[in-house]
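Beneath this line is the structure, given in structure tokens, with notes to follow.
With one protein chain removed, the remaining protein chains of the complex are shown where they sit.
Chains here go by letter, A and B, matching the order in which they are written, and residues are numbered from 1 within each.
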Amino acid sequence: MLEFENVSKSFGGLKVIDQVSFTVRRGSRTALIGPNGAGKTTLFNLISGVYPLDAGAINLEGEDIAAMAPRLRIARGIARSFQNVRLMPHLSTVENVMLGEHWRASPLALAQGRRAAQAARAALDAAGLSDYPGQVVSNLPYGVQKRIEVVRALAAKPKLLLLDEPAAGLNPAEGEALGVLLERASAGGITLLVVEHNMHFVRRLCDRVVVLNFGRKLFEGTPDEVHRDPAVREAYLGVAA
Amino acid sequence: MSGYASGVLAQLAINIVIAYSVFLPAAAGLLNLGAAGFVLIGGYAAGALTAKLGAPLAVAIPAAGLAAGAIAFLVSFPILRTRGVYMVLATFAFAEVVGGILLNIPALGGAAGLSVSAYAGLPLVLGVTAAVVAFVAWLLATRLGLAMRAVHDDENVALLFGCHLRLVQVAAFTLGGALGGVGGALLVHQFNFIDVQTTGIVFSIFVLLYVLMGGTQTAWGPIAGALFFTLVPEGLRRVAELAPALKFLEGSRYIVFGAAVVLVMMWRPEGLVTRTLMDRFYGFFVRRNHA
Partner (left out) sequence: MQTLQQIVNGLMLGGILSFVAVGFTLTIGMLNFLNFTIPALFMLAAMTMWALGTAGAHPFGVGMNWIAAAAIGIAVAVAASLLIERFTYRYMKARYGDATEHALPLVSSLGFLLIFEHLVITLWGTEAQRVDLPFADTDLRLAGLVVGIPQLVSLLLSFVLVWLLSTLLVHTRTGRALRAIAENPDAATLMGVEVNRIVPVVFVIAGSLAALAGILYAASYRTVSPYIGDGVAADAIAGMVLGGLGNVWGAIAGGLLVGMVKVFAISSFGAEIEKIPVWGLLLAILIFRPTGIFGHTKIGKGKF
């Protein structure tokens, strides 16, 4: 469903993404892993359209989206969460979730209209976050905010969900709840692409792994295969296995 | 109600309308130091309509709003190319240009200002103000309002969720300008006079001051700001009248007011009314119901 073809991106003289190619199959749950600074978040920014490509192509369901404005990509079905929580600090939980489905709504409609608020509340309940609907998000704990971000992205009814370190900073119970939420999303047909450092989380959730290091793709395969690959081991452990 | 009290109330109502004209762009993240510009446009337009063409107030006031809104729309495109402090200065420059142009139209009184005889009584002023408040409250509850507040908080993320940045900003700026025009129309027909001198830099600065003081996170902020700005100096003057020992307060009431501004900003830098405060306020009532 998502194809990266020889994508490159440089900032100044630094080549952050170097001819990366990989495929994300529809319905799959792919993890994007690699040491810090490998270019994972940059890759996400390229998919979302925050940065333009220097070279290569990004195809979503056959269509080249590299030139598409960021604002339009959500209509193509790409939604994401962020490494540092980027909820709207002065909006309430429900309002942040309603922002997720903003692209599908008409501008003059009453946002506080029952249908929209109810749907948002239901989504929050389903994620185990029913305690906080009206509260301004900047007052909420970090783990809660992170999960609200995921609910917001899901509210967009995306085809492809990009998650940037969704489990970071979550305690085991929260991580568990997140995993359940994502499994349900995947079962519902959403393709997941997840950047994560938490390998336990990755092993539980994902059926495919892409490894990035210094902007280059090191490996693409199943979680089991990843562990055995010598290049990956060297990158992570620094020793030839 | 005494003439004095109704005068203060009318002034307060007009200040609220003008506050909302700056609040709307501010709620979308755009800082506007040119409130005077749209107030002048609306005031002169409405004044010209009633004084020169004999139009009734019911026509002049909405027409003033439309005129100011139309100019705001046109001007928004170049001004929205600026950001942050540059935008503050651009709106400031715009207001000065408007003033400069109006000063040089002899038919509108030039430097001596425009006098009109039609009078907008307190009920009309309050009615229009109530309509404005209702409009803003409704607007903030719509999808457009949500988009405005999202854009204010985080432009880039709002974009990624489909917010049409330019559209939202133009809308906020245009509607703000229109409200400024309405405020100006009310002003000229309440005081039967308007001129560029008194509706200039100092005016714009005061408006921005009490809008930011009141808080730009909720629709109640501007009201709090306007209340503070209108009532504190008046209150100090009354206190000076009633208590001879505090007579000095009359002359120095703006010094006290200025100090109050500094202190309030130290105590509540996000403004008097914040989202969190309103949440607690509503929460208080909601919890009551659920308990």
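Going forward, a residue touches a chain if its C-beta (ideal position, glycine included) is under 8 Å from a C-beta of that chain, and two chains touch if they have at least 3 such contacts.
Since the structure is predicted, the reported quantities are computational estimates derived from the model, not experimental observations.
Enquirer: Mind giving the shown chains that are in contact with the missing chain?
Expert: B
Enquirer: Which listed residue, B:3, B:54 or B:269, touches the chain dropped from view?
Expert: Touching the chain that is not displayed is residue B:269.
Enquirer: Can you work out which residue in B:48, B:90, B:147 or B:182 touches the chain that's missing from view?
Expert: Checking the options B:48, B:90, B:147 or B:182, the one contacting the hidden chain is B:90.
Enquirer: Check the options B:31, B:187, B:240 or B:277 and report the residue that touches the missing chain.
Expert: B:31
Enquirer: Spell out the interface residues on chain B facing the chain that's missing from view.
Expert: Within chain B, the residues touching the omitted chain are 29, 31, 78-79, 81-82, 84-86, 88-90, 92-94, 96-97, 99-101, 103-104, 110-111, 201-202, 205, 208-209, 212-213, 251-252, 254-255, 257-262, 265-266, 269-271.
Basically, only the chains that are shown with their structure count from here on.
Enquirer: Could you please specify the touching residues of chain B with respect to chain A in the complex?
Expert: Against chain A, chain B makes touches at 141-147, 149-150, 152-154, 156-165, 217, 275-276, 279, 282-283, 286.
Enquirer: Show me the residue ranges of chain A that touch chain B in the complex, using the header's touch definition.
Expert: Interface residues on the chain A side: 48-50, 70-71, 73-75, 79-80, 82, 86, 88-92, 95, 98-100, 102-103, 105-112, 134-136, 138-139, 152, 156.
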